[in-house]
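Excluded from the complex is one protein chain; the other protein chains are retained at their positions.
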Amino acid sequence: MPSSDGLHRHLIRVRYADTDQMGVAHHAAYVVWLEEARIAWLRNIGILYKDLEAAGTLMPVVDLRIGYRRPCRFDDELEFETRIAVPGPTRVEFHTRISLGAVLCAEAQVTVAAVDRTGRPCRIPAALAPRS
Amino acid sequence: MPSSDGLHRHLIRVRYADTDQMGVAHHAAYVVWLEEARIAWLRNIGILYKDLEAAGTLMPVVDLRIGYRRPCRFDDELEFETRIAVPGPTRVEFHTRISLGAVLCAEAQVTVAAVDRTGRPCRIPAALAPRS
Amino acid sequence: MPSSDGLHRHLIRVRYADTDQMGVAHHAAYVVWLEEARIAWLRNIGILYKDLEAAGTLMPVVDLRIGYRRPCRFDDELEFETRIAVPGPTRVEFHTRISLGAVLCAEAQVTVAAVDRTGRPCRIPAALAPRS
Partner (left out) sequence: MPSSDGLHRHLIRVRYADTDQMGVAHHAAYVVWLEEARIAWLRNIGILYKDLEAAGTLMPVVDLRIGYRRPCRFDDELEFETRIAVPGPTRVEFHTRISLGAVLCAEAQVTVAAVDRTGRPCRIPAALAPRS
């Protein structure tokens, strides 16, 4: 169940393969972590993304913004705090803060669009839509 | 040498490993491609990024924005058109359009910061700075 | 602590980014998972790989063999069962079975060599060496 403030927390440990020769996590790794955190967020409210896809609703990323604040390193256990916003009937924005303890490492906004198997926009799952 | 309009073109072929089960290139692959295109852009004006790092200047990504317009697929040969903007003495923005033939697949803006090995901001290479 | 049979179990969930257009996890993903499982195996006997590196011992992979038995899919939670063998004073072999429930998905043998920062072979950590 989501916490009462609608915020979900998810932990991801930085893999060795995520590092680069600067000695920190490579900036592309965050994109994969954010996807894992979104899927965990959905699971947390009872939506299995694999079931969504099996039922014919895909949710491709259409827009991605990441601000990198502080580098993180191998074996760091990062906390992903996610909230959503719903700008319309076919899109969801995931707003995520990535922290290591009290240190903010990155902030991200990822917009996904609900589409059917032919690529046409469709309604997001009812559980995500704001109550009117 | 750069073309007279300051625009550089770079080709990248979509790898099988870049695809996901939607049957298209995964959105995280673009981040790695954009890095290759930036490094090719620098090479094109005579800057080897490995030499920059060896000389003590790193250029980590501090901000990343990608708008995904059309999916691309395995074996597609994508064209990366890059221009830069220089918002200040320690940062460079790379503006890139990713196309497949006449179709725009994605637009991206990646900001990198010049830092020394201790992480302190430093001046970007002179070849990137606007002429006063 | 390791279980009494010297076997360590570790769980990894298949990420969406791990899939390819065959609809299964891409074969390269296993290599990254195996690394995570090795590092978890070491943590389980009290060795933090990051501390090893900080103390000057690196453990690069020198040989890798994977037999892929059954495909696995997005969101599958895979079990990694690892045992080690020690063929000599400077190398460790990690033998891992990757399963999904009762189904064996892959078997792997990864050999790592202990080296110092200059790349010269050095002794593996005492905790890994067989008792004489």
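A, B and C label the chains in the order they appear, each numbered from 1.
As a convention for this text, a contact is a pair of C-beta atoms (placed from the backbone, for glycine too) under 8 Å apart; a residue touches a chain by one contact, two chains touch by 3 or more.
Predicted model only: the values in this text are computed from it and were never measured.
Novice: Which one, C:Ala28, C:Val86, C:Val103 or C:Ala129, makes contact with the chain that was left out?
Specialist: Spelled out, the listed residue whose C-beta touches the missing chain is C:Ala28.
Novice: Which listed residue, C:Leu11, C:Leu64 or C:Ala129, touches the chain dropped from view?
Specialist: The missing chain is touched by C:Leu64.
Novice: With the missing chain put back, one of B:Ile39, B:Val62 or B:Leu100 would touch it. Which one?
Specialist: B:Ile39
Novice: Since one chain has been left out of the picture, which residues of chain A touch it in the full complex?
Specialist: The missing chain touches chain A at positions 16-17, 19-24, 26, 28, 74.
Novice: Counting contacts across the full complex, list the positions on chain B that touch the omitted chain.
Specialist: 15-17, 32, 35-36, 39, 48-50, 73-75
Novice: Which chain C residues touch the hidden chain?
Specialist: On the chain C side, contact with the omitted chain comes from 21-22, 24, 27-28, 31-32, 35, 53, 58, 60-68, 71, 119.
Keep this in mind: only the chains that are shown with their structure count from here on.
Novice: At what distance in angstrom does the C-alpha mean of chain B lie from that of chain A?
Specialist: 24
Novice: For chain A and chain C, what's the span in angstrom between their mean Cα positions?
Specialist: 27
Novice: Just the number, please: Cα centre separation of chain B and chain C in whole Å.
Specialist: For chain B versus chain C, the centre distance works out to 34 Å.
Novice: Enumerate the residues of chain B that touch no fewer than two other chains.
Specialist: 21-22, 24, 28
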